[in-house]
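What follows is a set of notes on a single structure, which appears directly below.
Note that one protein chain is taken out, while the other chains of the complex remain in position.
Which chain is which? They are A, B and C, in the order written, and residues in each are numbered from 1.
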Amino acid sequence: MSVEPLIVAESISKNFRVSRRTLRAVQRVSFSLQAGETLGLVGESGSGKSTLGRLCLRLLEADEGSVRVGGQDLAKLSPKALREKRKEMQFVFQDPMASLNPRMTVGKAVSDALRIHGIGTKQERLNRVEELFTRVGLSPEIIDVFPFELSGGQQQRVGIARALALRPKLIVCDEPISALDVSIQVQIIELLRDLQKEMNLGYIFISHNLGVVQYLSDYVMVLYLGEVVEYASADDLFEHPSHPYTKVLIESILSVPSSDAGRRELIAIPGEVPSPLSPPSGCPFHPRCKEATDHCRQEKPLLREIASRHQVSCHLYA
Amino acid sequence: MGIVRFIVKRLISMIITISVVLAVSFLMMHYSPNSFFSSTTLASGMGNLQFQDPKLYQQYITMFENRYGMNKPIYDQVLSYVWNSLTFNFGNSFENPTMPIMTQLKESLPISIELSLGSVILAVIIGLPLGVLAALYRNSWIDSLLTTFSMIGQAIPAFVFAVILVLLFGVVWPGVVPINGWGTFADAILPTIALCVGNIGVVTRYMRGSLIESMRQDYIRTAKAKGVPYWPLVWKHGIRNSLTAMVTVIGPTFAFTVVGTVWVENIFSIPGLGTLMSGAFVNDDIPLAITSVFILSLMVMGVNLLVDLSYALMDPRVKLEA
Amino acid sequence: MTQELLRVTDLKTEFQRGDEKVYTVNGVSFSLREGETLGIVGESGSGKSVTVHSMLGLLQGAGKVSSGQAIFQNRVDLLQLRRKQLEDIRGRDIGVIFQDPMTSLNPTMRIGNQIMEGMLTHQYASRKKAFERTLDLLHEVGIPEPKARFRNFPFEFSGGMRQRVMIAMAIACEPQLLIADEPTTALDVTVQMQILALMQKLKQDRKMSVLMITHDFGVATNFCDRILVMYGGKVMEAASLDTFIRRPLHPYTIALKSSIIEVGDRHKKLQAIPGMAKVWNAPPHHCPFYERCTFATQQCLKEVPELTQVDDQEDHWLACHHVEEVLKSVG
Partner (left out) sequence: MAVVMTNVAATKRKKRSQWGLAFRRYRRNKLAVFGLIWVALFLLIGVIGPYIAPYNYQTANFLAANSPPSLAHIFGTDNLGHDMFSEIIWSVQNALEIAFGATLVSFLIGIVLGMWAGLRGGLADLIIMRLVDSMFAIPTYFLDLILVVSFGRGMGPILLAIGITGWASYARLIRSQVLSMRNSDMVEAARSLGASQTQIAWRYVLPNVMNSMVVALAFGIPGDLTVMAGLSVVGMGLRPPLPSFGNMLAQSGVNVLGYPWLMYFPAIVFAITLLSFLFVADGLQEALNPKG
């Protein structure tokens, strides 16, 4: 296909220095995404999914690798050009309250996106904010209200309205619903999905909730200790999970059984995600893997294609 | 060992800080409009000794010129001044050329230590329970009373209390306790009270806040759920955790008290280092003045080191890394 | 029929927030039998945590129980006990696990001492016995090298390990009732599985009754025998697991269940519940779910529905004026 992907990440890595030690947050992650598609990032705490999301928008500087959005390498943009570029790519935060300025009314929060780029007159901006509020299901009456006066769900709608204000093509959603109640989660997910269809948005959707990820995503990337362990289309991944870790993750989901007898037996795999400050040798998952061999302990498996657009990083598939 | 390394590191940074202060002070004195380290100041400092005993006078002049290296290049002067101070080689003062500063310190320093340390310890002993009381009976009349009192103590400096005490025990109830001098236990009562009031205020207020904060923590609820009765709960989970935070306030409090001691000594005519120091400042006896500052600062730094050390020992989360 | 362990009747709790009163629990009734696991499910603000905190005298801030009974072991009303008597029961007859293992442990106390504390407080064991028992407990909850770990501080543990310590603490005196307040919410999914498996094993070994508070239907339905759904500080529906799964009747339960997104729902059309839960600044004088309910009528606005048994055969309770209509719509 000749269509330029919306975003292409090539082998990006990020390390942090934590009290004289190196924390490997993200290691050599690559992917590409077309407009109107969603990539789901899943993993447990310490998997680097949030860091990866920020690297995609150059909210953090990658140590290695490159990210191209709309064909432009973000790392090569000047600060000014990058700020201009940000119109195309936006971020939705996990904790909407923390992401809003407590000293700005929610209307100002949204119109500030326009003001920063000098778009429109004051009145035009106000009209646009009202339009956005209506679109995300907020009453325009609350434009002059401060964030703390709103519920979590409403705050997140403000966050989404702000992200939409600049008519972006790509939005990174970092656990946008995990702070919300179940009944509100559905409202927000439906909203995100409708917006995507309407505006042909590309999403990078970060979540630890596999159900939600499957619901929204076209492709899913499973991360473990900063590394991609599996990457596949959403249907494929959940129907044929291949990496032992993916299997464990899917097995750990407790869904509502269809009857008393259908209850899950509560059996757990031992161990926890190791600290990213001292990752295990070889395959990062080997200490918890039932099928681990000496080979896994010594050598890190490479990510390889086992089917069309289905990649796994495991020696079992070598 | 972590602790040894911690202490060594802290000592080194202490020495650097104090050296810088000494050097800066020396330079400021040197380049200030009335240039203290010059033969003219020296001459005026020693008054009419020049005419009474020209020979002895000349001898002192030479001594001071050698000691402060007045004819040497400035960096040399600074370095030797700092080095001499750090090795406690203070020489003699302008005002009292016959007497080594060290001798004067030996008499006055213990008094200041007694006063400042004593009043801080006393303030902690009195303030902690008051703070606990205020916190546990939060928003009651006891709390508002204690909080108001501690604010008064905190706002009004020791010298105002000192003057008020002099008035009370000099005019209203004369003769109950001595209002000046030093030597007996009774002499220490008023100055200690003057210094204590503010410190009690600080300790009470801080302890109150700190305990209220601890009692709000989730682990208090956990302990309650275990069935731990009220007082063990307050003591083991509340007070113990707030004491760790409390320790951090001791350092600044002590520093403040040392300053207060200088004031109080002046008002009650106590022959401590504070009185010595202010006399030196007033009389332009710069060697003695800077040395007093140096010694008092050293005292503050020493206590701060102890405070940090005990903080590190009390809280397992604080690794000894300065 | 097994014995009843706990019966809560018409519990009401309110909070003073600044100038306003907030009515958090508005008349909750339920019972728990020996050996049974009851799940209280609800969204935030439904009053599920406040219900158990009220019962145990653990309310924080300006919370106050204004009415109700909580009869424990058919002998005492927890809400009427003096502080001292309640302290005797807490930790000894009732153990509690809290949500956030990060903040729920005393940061400056060795974990071994924290586990021993309950046993020593209740004179459950001598110091020496308590120490040995602590080591056994640490082993039982799956903490390797108990001897070495005894002297560690909470910050030296991972989240999952801390929750294990919390569990060891809660079961130290062999309580009859274990209350778990969102025990796995702060944990990763694989760790959640470990903790639930551990709790299930402990519960079976000891024949403990468990009261599990959770917002997660998946957790509740896989762990509990009976489910209680709360909304607006009231019980909406209570049923045995099987009934709950197969024939929920309250519009709120049905709506909530259909808004859970599970793996496999990819192509399903989700049904969002409109609106949001509200804060009660006055005691509810209508059905709390009224504003968001598709079945709502004038009757719902005028009368608060009572919690009544659906039919005599079944352990199924419901607080709704429109059972008939709901039944018709579910078919």
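We take it that a residue touches a chain if its C-beta (ideal position, glycine included) is under 8 Å from a C-beta of that chain, and two chains touch if they have at least 3 such contacts.
Note that the structure is a prediction, hence the values are computed from the model and not measured.
The chain not shown here is touched by just one of A:24, A:162 or A:208, and that residue is A:162. Per the touch definition above, the residue from A:116, A:277, A:302 or A:318 contacting the chain not shown is A:116.
The chain not shown here is touched by just one of A:84, A:239 or A:291, and that residue is A:84. Of the options B:267, B:288 or B:312, the residue whose C-beta touches the omitted chain is B:267. Where subunit B meets the omitted chain, the residues involved are 13-14, 17-18, 20-21, 25, 28-29, 31-33, 36, 148, 151-152, 154-157, 159-160, 162-164, 166-167, 170-171, 252, 255-256, 258-259, 262-263, 266-267, 274, 277-278, 281-282, 284, 286, 289-290, 293, 296-297, 300-301, 304. In the full complex, subunit A contacts the hidden chain through residues 54, 57, 59, 79, 82-87, 89-91, 93-95, 98-104, 112-113, 116-117, 137-139, 141-142, 144-146, 149-151, 153-154, 157, 159, 162, 166, 187, 190, 194.
Here is the rule we go by: only the chains that are shown with their structure count from here on.
If you average the CA atoms of subunit B and of subunit C, the two centres end up 55 Å from each other. One inter-chain figure worth recording: subunit A and subunit C are separated by 32 Å, centre to centre, where each centre is the mean of the chain's CA atoms. Those residues of subunit C whose C-beta lies close enough to touch subunit B in the complex are 56-58, 60, 83-84, 87-92, 95-96, 98, 100, 103-109, 117-118, 121-122, 153, 155, 166, 169-170. For subunit B in complex with subunit C, the touching residues are 216-219, 221-230, 232, 236-237, 240-241, 244, 314-317. Contact residues on subunit A toward subunit C in their complex (touch as defined above): 44-45, 151, 153-154, 181-187, 189-190, 208-212, 214-215, 234-235, 238, 248-260, 263-264, 266-270, 272-273.
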